[in-house]
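Take a look at this one; I'll ask things after.
What you see is the complex with one protein chain gone and the rest in place.
The block that comes next holds chain A.
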């Protein structure tokens, strides 16, 4: 999705924003599938990043995530969308218990934007393949996270938070929020990927499983 000239892997700000928001859409789906927030049968397989990725077929969730990723990367009423303006600091997916609304997991995607690119409009070079490989590594890690993340036995719901610069006006599809933190979390840092314009770090923090107490 990065705009490129023939034979050169040039990445523009717009292209990078598209990569990041697309990544987020697939990562969100993957988390919902792997953590069992929605039933497995409501997902369908597609090929992406050289892996079989699962996308939800539930209309409500599908439109939610689509609207969300559109907000991150495309032009909205806001004027200048967040990723392209370098105003988006992080995106957090929060998984909470449906019954108690207690936060059980936080998937934190921090974004560092190269301010040079934003201000001066320069472009960078990085091979698409390289970026895809990095994203693939993260997706694999998300999928394998089920080996150490505590079981979510109860019905869960999710929310998506965005950390932005303070001067960003809150668009009408968002409302100001508290960070929805976990008390005494366990944290695992996953791989990151870098488009040379946006660097995305992934971190998952989760509620300590009682069983683990020594």
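Here is the rule we go by: a residue touches a chain if its C-beta (ideal position, glycine included) is under 8 Å from a C-beta of that chain, and two chains touch if they have at least 3 such contacts; residues count from 1.
By definition in this document, contacts and distances are computed from a predicted model.
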{"item": "Choices \"Tetraspanin\", \"GPI-anchor transamidase\", \"CDC20/Fizzy WD40 domain-containing protein\" or \"DDB1- and CUL4-associated factor 13\" - which one is the UniProt name of the chain not shown", "value": "\"CDC20/Fizzy WD40 domain-containing protein\""}
{"item": "Candidates A:68, A:83, A:104 or A:117 - the one touching the absent chain", "value": "A:68"}
{"item": "Which of A:23, A:38, A:109 or A:193 contacts the chain that the document leaves out", "value": "A:38"}
{"item": "Chain not shown: contacting residue from A:122, A:146 or A:187", "value": "A:187"}
{"item": "Positions on chain A contacted by the hidden chain, ascending", "value": "36-39, 42, 58-61, 63-64, 67-68, 71, 89, 98, 101, 108, 110, 153-166, 168, 170, 173-181, 185, 187, 203, 205"}
